[in-house]
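This report concerns only the one structure given below.
Complex shown without one protein chain; remaining protein chains in place.
Should a chain be cited, it is by its letter among A, B and C, assigned in written order, with residues numbered from 1 in that chain.
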Amino acid sequence: MAKLTMVEAINLALKQEMERDPSVVVLGEDVGKNGGVFRVTQGLYEQFGDARVADTPLSESAIVGVAIGMAVYGLRPVAEIQFEGFIYAAMEQLISHASRIRTRSRGRYYCPLVLRMPYGGGIRAPEHHSESNEALLVHTPGLKVVAPSTPYEAKGLLVSAIRDPDPVIFMEPKRVYRAIKEEVPEEEYSIPLGQSRIVTEGRDVTVISWGAMLQATLKAAALMGERGIRSEVIDLRSLSPLDDETIIESVKKTRRAVIVHEAPRTCGLGAELVARINEKALLYLEAPVERVTGFDTVMPLPKLEQHYLPNAERVVEAMDRVLNF
Amino acid sequence: MAKLTMVEAINLALKQEMERDPSVVVLGEDVGKNGGVFRVTQGLYEQFGDARVADTPLSESAIVGVAIGMAVYGLRPVAEIQFEGFIYAAMEQLISHASRIRTRSRGRYYCPLVLRMPYGGGIRAPEHHSESNEALLVHTPGLKVVAPSTPYEAKGLLVSAIRDPDPVIFMEPKRVYRAIKEEVPEEEYSIPLGQSRIVTEGRDVTVISWGAMLQATLKAAALMGERGIRSEVIDLRSLSPLDDETIIESVKKTRRAVIVHEAPRTCGLGAELVARINEKALLYLEAPVERVTGFDTVMPLPKLEQHYLPNAERVVEAMDRVLNF
Amino acid sequence: MPKRTIQSFQVEWLQVLDEHGNCDEELRPPLSDKEIQKLYEYMVLARILDEKSFKLQREGRLGTYASILGQEAAQVGSAFALQPSDWMFPSFREAGASVVRGLPLRMILQYWSGDERGSQIPEGQNDFPITIPVGTHIPIAAGAAWAAKMKGDNIAVMAYLGDGATSKGDFHEGLNFAGVFSLPVVFLCQNNQWAISVPLSRQTRSKTLAQKAIAYGFDGIQVDGNDVFAVYQAANEAVKRARSGGGPTLIECVTYRMGDHTTADDASRYRKEEDVQEWRKKDPIDRLKKYMAARGLWDEAYEQRVTAAAREQVEVAVTEEEAVPPPDPRDMFRYTFAELTDELKGQMEHFLGGDGRVRL
Partner (left out) sequence: MPKRTIQSFQVEWLQVLDEHGNCDEELRPPLSDKEIQKLYEYMVLARILDEKSFKLQREGRLGTYASILGQEAAQVGSAFALQPSDWMFPSFREAGASVVRGLPLRMILQYWSGDERGSQIPEGQNDFPITIPVGTHIPIAAGAAWAAKMKGDNIAVMAYLGDGATSKGDFHEGLNFAGVFSLPVVFLCQNNQWAISVPLSRQTRSKTLAQKAIAYGFDGIQVDGNDVFAVYQAANEAVKRARSGGGPTLIECVTYRMGDHTTADDASRYRKEEDVQEWRKKDPIDRLKKYMAARGLWDEAYEQRVTAAAREQVEVAVTEEEAVPPPDPRDMFRYTFAELTDELKGQMEHFLGGDGRVRL
């Protein structure tokens, strides 16, 4: 089996889904000849042509709006927002239309749209190129939100996202894009949406993260492992809907939890996870659930970004706190 | 002292601040001759003229963008978004500029902008006219978010918002606009931002809400009072930043908490409050904090809205649950 | 070395039937007498439905309603150019166009009564539900047109919008996409001079809305929006051009919002009755009536028949609508996704009283 980067795995998923289903089309800025600024769509233009791999004008709101129209008409558009920091212009289309065409029309119309976007920091990018805004999307009823953490995961989840009959936001941790390689089957497989994944089993503490933060989390778990602490690391995968069962079962077992995300702390997805643990497993908790997150400040430019982003050290400290509460 | 509705109280605050400070200007759709679709700006056009009370084109993104430019140039714009459901188009201006001009320019520029918007359901309005999207704004570093609950509160908080050197989103619970009258001093007063308010003191359970939900909460507290339960009702007032001290002190005292908001449940502001209580008062809790919220569905059209919105009955049930856990 | 003109543009104005019912037969679209009567009948039906809706709202039997009074020609003339296979994207003030499209009148009322089922467009009818956030359906319409083009479907998409909508970013982005990809879409702008209380002069400094098409490299035309022939003529040309690969068109119908913005509005706060009076003389139904009378296509007996039939249709719709049982609150949850997620199932069960409470 070939070892692929996440960029290659996503590319493969796109290629195979386009081969399988002629209604799958790709659109966005620079997705054509250029193959995407991260090369995620490389080769698709050559293989499928201009009609199915379309460079668009620089219009985030219309990229999403037009994709909604395509989806409603019967296509399966996979639209790209070049960086997560440029999605705000498309919020009206996402919140006011994509997420609610099905319910507004009581099922007459629906919107099988995938919106891919690289997200997160750590690659020394300019302003707005390093944000982690999943909470805005998770708070929007009617959207599904997925964040793969590894190449294998990315391929399997994207296949499910494309085949899903509802809008899926597919958040790609750009820091992972080329950071790790993994065996990724050429053959078709899919990973169902809505399910989290236990990466390492353990009984002492549950650590929940997703996307690029999984790497820091695993590193922290390994460091703690050297000290005899057995962490149960959960890759959230599906940010909306949430997989309460996996999370709650784990916390009931370990009685301690740490949540790790890049986004600002206040009203981040971490808060929701704490709230659910509080609701469903309060009496099991031996310590307050800890959140290791970005600060409630603007994500800084590269010279300060390493201070902003959670890292293994900060995760270890939080694990220590829940263990020694 | 005159008894005023919230509409009248806000109108009075605007009028007095415009009289006090010539740099205060009002802009938005229909704010001029028409006096605003809710009459909040009534009379201002006549008093201050077209130059300071400007009807704008139908362009939410530019209303905010232009107001940012005005603020940066040295004015104190008070912009109106006609209904909260139309703010999404302005998210890019809010998140990518208003909230971060100060930090981006390391203090050289800043943005003393107030963005007023009616929010929330319960008035049988069309789609998008009944949303409660405070969590999106609270999750954005660099914005302050305020939601008054009564006429008196509205006047005092708006004065502070206008005088604040940073962008403040002023969320007006439209259901309260004319629902209650209250004595509101003609004289100048202000209520500092960042502080919550204990509405009724009590020792048995803390109930936190804001905006229009305060009415349902108080009704529930009264019903529980008949059963001898003494509720400590907190009007959150400042949604960002949060007043942890007031909340945590109260929960430490009552050991039980219920949070009430209209917004969808997942990643709503309620989750953040639960997370903070978890972090700072876990060991005090006798029961999981309960959230009484909108559902994770689109806010329905009028025929179903009463099923969506939290009411006193649902608050009472949640209070019962935390009391009988 | 040059300072020279490199581009020139013209904006044209089309009127076929003036306010006195005089018709330029050369410009008149080749409609049969039957079709002309059909146009008339649709306009009458639209107006009677509109009057009834307004009354129902005042009686508390309908929610906020947006009247189309005065805009019947713009709506009926344009929708009349569409085939059932074409797609139609209304804004929120298109009861007249929806009538032509054949949307059950009951559903129009149901929508304004605050019931999502009014937007459950019948299978096979290619109409989008009403869009409330102004202008945001424009890129969606462009996207549907793009999909049609990709699939090789020989159809046109028509998107309705108001003068206010031309100020929204989505108007710009949508029309720009339509231009770049030469999409089969017609943007039908009803310039009724007002966006609630904001007059056209506060919406744009451009003399016409039609000229905005120049920015996107395709044609815009301004027509007398109270002249059903002119509207039909322009729409029909544009729709045909779209279907045959000629790309998009922007049509500005100059008309007037005779009523309040909605039943929640009071236009007397911001405009003079005289201005409205001026436009009463230009009524779209009157002028067609005059023309038809002169041509022998209209007489009192016909008028009676037409209005009686329309009244009957509307009354039936009202009765039907009011007989519909209230929506099932479970619908809030059911249609969020194709399948109810566990989370929503939980919330619905909680709502239904899973822990002992019954709410239904």
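What we mean here is this: a residue touches a chain if its C-beta (ideal position, glycine included) is under 8 Å from a C-beta of that chain, and two chains touch if they have at least 3 such contacts.
Quick caveat, the model's predicted, so the values are computed rather than measured.
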{"item": "Shown chains touched by the chain that is not drawn here", "value": "A, B, C"}
{"item": "Candidate in contact with the missing chain, chosen from A:71, A:125, A:171 or A:251", "value": "A:125"}
{"item": "Chain not shown: contacting residue from C:146, C:194 or C:216", "value": "C:216"}
{"item": "Residue numbers in chain B that touch the chain omitted from display", "value": "25, 51-52, 54, 56-57, 59, 61-62, 64-75, 77, 89, 92-93, 96-97, 101-110, 141-142, 144, 165-166, 194, 241-242, 244-245"}
{"item": "Residue numbers in chain C that touch the chain omitted from display", "value": "1-18, 22-24, 27, 167-173, 176, 179-180, 182, 201-208, 210-212, 214-218, 222"}
{"item": "Chain not shown, touching residues in chain A", "value": "29-30, 32-35, 37, 55-62, 85-86, 88-89, 124-129, 265-266, 295-298, 300-305, 307-308, 317"}
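In the analysis below, only the chains that are shown with their structure count from here on.
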{"item": "Pair joined by more contacting C-beta pairs (A-C or B-C)", "value": "A-C"}
{"item": "Chain centre separation (chain A, chain B; CA means) in Å", "value": "31"}
{"item": "Interchain centroid distance [CA atoms averaged], chain A/chain C, Å", "value": "40"}
{"item": "Distance between chain centroids, defined by C-alpha means - chain B, chain C (Å)", "value": "36"}
{"item": "Residue list for chain C, restricted to those that touch at least two other chains", "value": "116, 133, 136, 169-170, 331-332, 336, 343-344"}
{"item": "Chain B residues counted as touching two or more neighbouring chains", "value": "61, 85-86, 88-89, 127-128, 266, 295-298"}
